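Here is chain A:
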Amino acid sequence: MKKIKNFRYRHLLLLFSLCAVILSALTGCTSAKADSRIQITFWHEMTGPAQVQLTKFVKEFNQSQHKYTVVPQFEGNYNEAVQKILNTHGTSASPAVFQSMDISTSQIYSSGYTTPVQKFITADNYDVSKISAVARAFYSKNGQQLSMPFNTSQPVLYYNATLLKKYGITPPPVDPSYSDITRVAQQLYERSGKKVKGLSVEIYGWLFEQFLANAGESLANNQDGHAGTPTAVNFTGTAATTTMKWIQENIKHGSFMNYGSGTSASANEMAGFLSGKLGMFLQSSADISQLTAGMKDQLGITYYPHPDGQKSNGVSIGGASLWISNDKSTTVQRGAWEFIKYLMKSQNQAAWQAATGYLALNKDSQNEPVLQKLYQKTPAAKIPSQQLARTTPNNTNSGIFMQGLIQERTITQTAMEQIYNGKNVTSALQDAEKQMNSYVQTTNKANK
Partner candidate 1 sequence: MGIELASLSKSYDGQNWTLKNINVQIKSGEFFTIVGPSGCGKSTLLRMIAGLISISDGTLKIDDQDVTNLPPQERSLSMVFQNYALFPFLDVKSNVAFGLKARKMPAAQLEQRVAHALELVGLSELKARKPRELSGGQRQRVALARAIASDTKICLMDEPLSNLDAQLRSKMRSEIRELQQNLGITLIYVTHDQVEAMTMADRIMVLHAHEVQQIGTPSEIYQHPANSFVAQFFGTPRMNLLSVHYSTKNQRHLQVDPLLDYVLPMDIEEGDYFVGVRPNALEIHATAQASNAAIKNIEYLGTQSIIHALLDNQEEVRITTAQNNTFSLGERIQIRATAAYFVFDNTGRAIFFNKGDGEDGRTNYKQTVTNAL
Partner candidate 2 sequence: MDAPITNKQSQTHYKPKGNKKPLTVGLSYKKELRERLYALVFLGPSLLILTIFVFFPMLRTLYLSFFLTNSVGKPTVFIGLQNYFSLLTSTAYLHSLQATFIYVIAVSCLTLVLGLLLAQTASQKIRGISFFRTVFSGTMGVSVSVAAIFWLFMFNPSVGLLDQLANLFHLPVINWLTQPGWAMTAVVISTVWMNLGFTFLIFFGALQSVPTTFYEAAQIEGVSKRYQFFHITLPMISPTLFFVSIITLIESFKSFGLIDLMTAGGPDNATNLLVYRIYQDAFLSGNYGLASTESVILALMIAFFTFIQFKVLEKRVNY
């Protein structure tokens, strides 16, 4: 009996010691390596060429000075990252500096988890006038810069210039109206014997927002949130209605190709365009590197189209910005800011655009040799930068400062899907507006 007992205890002992070993191994991982440098954890969501270039920047920054070590960590897609940022705040796992997508701006801001970069801009007397005003405006509140715009793109219209030439179609002007696009789309569809679709507009809330911005119409009240928390949205104004009717008209004609929504949609759209089955499509300027690399035909680019009978107001931007967490020491925050400044340098922004297709936000970058070389090779690549440069920021083209923009996109995308499938434009938009308004009310109540 005694023997059995001993045997049992020995097993327990073994079990406990095993647990102890595992625990100590785990804690051992976190105990820091001896390093005099200050560690700056940097969370980002970049993949592909952008990730390569970003890693390169980090390496160069770490070599350029001896005080800080930036450690980049990939956090999955934009949506997932937002939740991770909000849920880890205040723990040792949280980042010092992080990249967060455009439409999370209001959410991150109202979490109160960040130090506005304005604090460092003022302290350093940093010259922000070099940085694109439209981009800055998107991430500012009451004249205060909340985060630094980083990977930035603008929506543009891409067309297959070779294909248009083949069928003897005059290309669209650089600042096209809806009817300019309709003309080209229909001519291409008919002259190709209905083999080539004229136009595609992905079911994507961002594009919907840009239609309103370019028409100079607010999507949310209180001047798209720049003058206060929005309490209602506007999906049923002239801009939205006109645009959706324009798309429906093209769908009815047959020249329009509906690729749907989601990641597969843009991939299918790109495939269709590259294989010469689609003539024109609206998409982010960030696609430009992929298009120039994969296309045999000549690529044409125009500004984002605007409604007939009015001038374009200019589109806002998309992408993400860099934020500094306030749960880290001032030295760490300082290091984060130094890293941001490094990224915004003229030559780095130029290299960024050349490598990724995201726009160089430093005005001086346009003169950097790396971009000059790019423009020489593909003159059309200049168009997005020009569109960005010529736009004067105002309250309707500086993004929407509102929580729940992900919900807004889900809802507008659903409305677009309904409209693309033939539902009445007005009633689809009205339904969406009603849904969003009730969501806005709840959100405001929860965040009071």
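Convention: a residue touches a chain if its C-beta (ideal position, glycine included) is under 8 Å from a C-beta of that chain, and two chains touch if they have at least 3 such contacts; residues count from 1.
Selection criteria: all candidates are chains of the complex that A comes from, given by their letters.
Everything numeric in this text was worked out from a predicted model, so none of it was measured.
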| item | value |
| --- | --- |
| Candidate from this complex that touches chain A, chosen among 1 or 2 | 2 |
| Partner candidate 2, residues of chain A touching it in the complex | 12, 79-80, 82-83, 86-87, 89, 106-107, 110-111, 113, 203, 257-265, 268, 271-272, 275, 277-278, 403-404, 406-407, 410, 413-414, 417-418, 420-421, 423, 431, 435, 438, 442-443, 445-448 |
